[in-house]
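Read the structure below first, then the notes.
Here the complex is missing a single protein chain, while all its other protein chains stay put.
Up next is chain A:
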Amino acid sequence: MNAPANIRELLISELSIHSGATPIVRNISLSLRPGQPLTLLGESGSGKSLVAQAVMGTLPPELAASRTIRLDGADLIASPPEERRNRWGRAISLLPQEPWLALDPTMRVGPQVAEVHRFVRGNAVSQSNALAQANLADVGLGHAGALYSFQMSGGMCQRAAIAIAHAGGSGLLIADEPTKGLDADLRDSVVTRLKQEVEAGRLLLTITHDIGAARTLGGTVGIMLEGRLVDYGPAEQVLTAPSHPYSRALLDADPESWARRAPTPSEDVVLAGRGLTKAFGAHVLFKDIDIEVRAGEIVSVVGPSGCGKTTVGNILLGLVEPDAGSIERRMKVSPLRFQKLYQDPPAAFPPHQTIRTGLRDLAKLHRRPWSGVEKLLTRLRLQNDLLDRLPSQISGGELQRFAIVRALLLDPVFLFADEATSRLDPVSQKEVIDFLIQTVRETGLGVLLVTHDRALAKRISTRTIDLAGADEARPG
């Protein structure tokens, strides 16, 4: 029933990808065998997604791949488009990132699996439905065939995508950021599922910047930097004793390996919420919670997605009205000194305005000298030539640091960091967090950090509020 297609090996040798004359990916050699999953780690822009696209045969037309990618002897780069298209779903399947967006929202899950049997494999209707039911049962979704994607959790959607790949009979799975946007528990279940795929004899190529996922998957790990493969070998070896300095930096940046370094707070309360309650319609997010943020401390709010973490911060900032409860701000402090960092840095900057114009207008508005801006830029190690770019032309990590500059220019007493590092790769995340902690120590800023990363929260905050349990945990 669930016999994987017989693919013995994927062999990539000396793969390069060029845009015009500029090389973007240089000289990559990898191999992938059953029982040995391969995980590519690296920041966005390192070229790891391009390698996967080259394997799929979905590189954009302006990019050219050279040398060879062999799937059991068939050359993937040299094969004509219709042959490539024939492989999609049948030999190679992509497990899309954020699968809840990739599934058809107007179609129940069962029929979405059955249509693969019906139209890709050419089976009869009744047989397709039976096979689809078996595929769903295989991934533990036997009961869920009648659900729509929006009625399922992120983990269930991920498993539905895997069931669809099974239906096509693909022997090679490419998982693109499979853990992106999932909280810790779901993350573990998705990674476990991927491991089962490997044990069933499928080839698995995973692209991620989640080091924890790479560690659990095991097999072979490759670390990419600026289009090159800088480290490659068995997971135990690469993830414990990497040879390249970048790999070391990447591993050090994993919050799991940080030392605990929460700043020591003062007694001075900057902002407090008492008895906060909020409901959207009949759905109660939280009830009667108390939060205090003191000067010079980091308070974390953790919990699964949809539990109302962001709403807590927005209520404290006065952006959302609570249903019950009150907010107390320190007396005689300008409201401008309560600031916010956003989850998606490019969305927090106006798309048509260069960074320089934005900062200049801000400095002018509040009568701050430009030299003050420059001092902050140097402190946050931001190059001057970035100033004349648009937000879309700057990496997320740099943009988030510009957001910090913007906030610090107003001399804040309170900063609400709303998942401020969740979309950054580990190295950028560490840089941003380092600057935040440094600022907290130096200026006595109070930070409310909303995150789904419990490891991160545990390492840097003085107190953690868990919205899943909704009671306040004391530092331990």
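One rule holds in what follows: a residue touches a chain if its C-beta (ideal position, glycine included) is under 8 Å from a C-beta of that chain, and two chains touch if they have at least 3 such contacts; residues count from 1.
By definition in this document, contacts and distances are computed from a predicted model.
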Protein name (UniProt record) of the chain left out of view, among "RNA polymerase sigma-70 factor (ECF subfamily)", "Tricarboxylic transport TctC", "L(+)-tartrate dehydratase subunit alpha" or "ABC transporter permease": "ABC transporter permease"
Candidates A:Ile7, A:Leu50, A:Leu131 or A:Cys157 - the one touching the absent chain: A:Leu50
Which of A:Ala134, A:Ala272, A:Ile327 or A:Leu362 contacts the chain that the document leaves out: A:Leu362
Touching residue (missing chain; options A:Tyr232, A:Tyr246, A:Tyr342 or A:Phe435): A:Tyr342
Contacts of chain A with the absent chain, listed as residue ranges: 19, 24, 44-45, 47, 49-50, 52-53, 60, 62, 94, 96-97, 176, 207, 317, 319, 336, 338-340, 342, 344, 347-353, 361-362, 365-366, 390, 392-393, 403, 406-407, 410
